[in-house]
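With one protein chain removed, the remaining protein chains of the complex are shown where they sit.
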Amino acid sequence: MRYTEDPLFWRAGAIATTLFMSVVLAALTIDTLRQITPGGARVPSYDVINSSISYEYSPDRGEYVPAIGGEELLFGHRYTAGEAARLIAKGKLVIQSRACIDCHTFFGNGAYYAPDLTRAWLDPVWARYAGPKRADRMAKFLMDPFRLGARPMPNLNVQRDEAEAAVAYLKWMSAVDTNGFPDRFGAPGVQ
Amino acid sequence: MYRSQRLGLKYLGASVIMFGAMIAFGVLSSIYYIQPGFLVNIFNFNSAKIIHIDGLVIWLLMGFIGSVYWFVPQELEREVDGIGLAELLFWVFCAAVAIVVLVLIFVQYGGASQWSMWFINQGRKYVEAPRWAAIGIVVVAGVFAYNVIGTAVKAGKTTGILTVLIADLIPLLVLYLDAFPQLTNMSQDLFWWWWLVHLWVEATWEVLIGCIMAWTLIHMVGASRRVVESWLYVQVALVLGTGILGLGHHYFWIGTPRYWFAIGGVFSAFEPLPLLGMVVHAVYDAGSRHLQAANRPAFYWTLAEAFGNFLGAGVFGFMMTLPQINMYSHGTQWTASHGHFAFWGAYGCGVIAVLYLALEKSRGCDGIDGRAWKWSFALLNLGILGMAGALLVAGIDQAFFERAVGGSTWNAYLSMQGRPWFIESMWARFVFGLVFASGYAMLVYDLLAIGKSQRGAIPQPIATAGS
Partner (left out) sequence: MTPRAMVETALLLGAFVATAGVYGLLYCLWRLRNGRGLKIGSYLSYTASAVIAAIVVALTPLHAGWKVLIAASTVGYLVIPPFTWRYLTRLHRWERKSHDPGFAKHADRHLAHLFRRA
């Protein structure tokens, strides 16, 4: 009998393959978690909400990349690192409590019934408002959504403090380096 | 019949009911797309969708659990250890699912507080069930694992298939622990969330359904144990060999490093290869038996499993897996097209095959056939093909206009949703959803009736050995 006809050969293959791939995955996981810790090159620290954020084309990388600029306060307040972390943690709780991910997508993950929110802070809909004005308009929208298109956003009883936290979350999230996703967001000439 | 097999039948019955709930909320979800403003502020889209996708997970899990409770006592020729506790927990599980669904329907969401996380809605896709219910699932799953492992220990023996199942159950259960954390950093949240979702549906669930299909082949057509075990090892090697690092195809756009493009893209591109092997195996088995089997519905649903898996997961997945395509297909109806087809092909068909096999044996028949199962087979598969096709058209339209041309802004999204092809695709998806639902109705009718009448079966006295 050839060894390929022996089930134990294939059993050994299954065990070896699984173990090897699992070890590789574990090693990559350790590195990835280090790289996506807030404050690194890929994921900004939470107090980025005190700065202006834009999304610009990088010729070196051949894709759009978030750019962090000078001071642009959110709700007229300069948040310390601790305050920003607490505010954004609350924002995530708001997003989960209302199950936003079951209508919207975040980094393209979620449901497809409503727009992607990865760069919502930078959306041209809000482009006419700058800095604290934009944040305030977005918070008011969350508390009392007006109709933007054929598909209305429901009123989810978001309180003012919750709305501010959610907006802060969206601003922080817009500064995460997602390897160019979504492509050409808000680019000139693109509606 | 062993008590475990009676429990298996209960789980399989519950899975059919959850399958129906999933379909009902799926049809409801599809109406929101074709009726703007439908039930807004009364029962929003996200509430309907949550019950639809969580219902998917629960009906399949119940089907898997039921299948294992059905096969294990036959495998070890003894009653399952701890069966009394398992029987009690079945009712606890059903009650918990019912409570969670009722809360999701009538309460829907809470404030931004831990209370909401614990008792209403955790708001993470597929694992929205509140924490108390997630703890309940861990308990049920833990007892299930104890039942399986404990029985093997008490019996002092195991088999190849059972050993693979036990080895698979442990990571499957550990991965569910991602249903609990509430992480602030979305990159980190999604990183771990994909460990749960991908390493379930593209790794541990594949091995689990492989074990269930191995048992099905043994009991349905008398396949040689050595042959199915050998094949199972081959499949585990190939599926986990490609699927574990294929996880990386979810790590292109969530803030994780760029090396995932190469790793995720390469390994997920290889994922269809073992699925082609499954198609060959299915045709070999079917052909060597000249398409004859005593239990014809189980046989044909097993065939559908192999083909559906290759088409839904393999072909539809491959289309969108390379990063240069995925940049635009990501987070569109294209994803939903692949998801619907893949889940059906990889898992839905397999659970239905076991349903028919278990019914045949429990009704003491020596083979079953009929007309109704053919109608349900045709309607369910036609329904899923139609839905997947409609969502594919909508998804490609969306990837082109919203993402590639429009830059994925709100305006690009909203204007795209009003495009004629998109709207027509949503209508087509709704219509094929109704076709699918009618196939489900026929399935339920057939499951209730088959084997009970002279026309469909050759009833035999039920053997009482092994109780």
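Order of writing sets the labels: A and B. Residues in every chain begin at 1.
Basically, contacts are C-beta pairs under 8 Å (C-beta built on N, C-alpha and C of every residue); 3 or more make two chains touch, one makes a residue touch a chain.
Predicted model only: the values in this text are computed from it and were never measured.
Contact with the chain not shown here comes from a single listed residue; of B:W59, B:F93, B:Y109 or B:F316, that residue is B:F316. For the chain missing from the display, the contacting residue among B:A404, B:A428 or B:A449 is B:A404, taking the whole complex into account. The omitted chain makes contact with just one of the residues B:P73, B:G160 or B:G451: B:G160. When the missing chain is restored to the complex, the residue among B:L88, B:I170 or B:V280 that touches it is B:V280.
Set against the missing chain, the residues A:D6, A:D31 or A:E56 yield one that touches it, A:D6. Residues 1-2, 4-8 are the ones on subunit A that touch the missing chain.
Residues of subunit B that touch the chain left out of view are 157-160, 224-227, 229-231, 234, 262, 265-266, 269-270, 272-273, 276-277, 279-281, 283-284, 287-288, 310-311, 314-316, 318-320, 322, 324-325, 328-329, 396, 399-401, 404-405.
In this text, only the chains that are shown with their structure count from here on.
If you average the CA atoms of subunit A and of subunit B, the two centres end up 28 Å from each other.
Contacts from subunit A toward subunit B in the complex involve residues 5, 7, 10-11, 13-14, 17-18, 21-22, 24-25, 28-29, 31-33, 35-38, 42-43, 85, 88-90, 92-103, 105-116, 119-120, 123-125, 148-152, 154-157, 159, 162, 165, 173, 176-187, 190-191. Note for the complex: subunit B touches subunit A at residues 32-33, 36-37, 40-41, 44-47, 49-50, 109-113, 116-117, 120-125, 128, 160, 164, 182-191, 193, 226, 229-230, 233-234, 236-237, 240-241, 244-245, 247-248, 250-261, 263, 327-328, 330-333, 335-336, 398, 403-415, 417-418.
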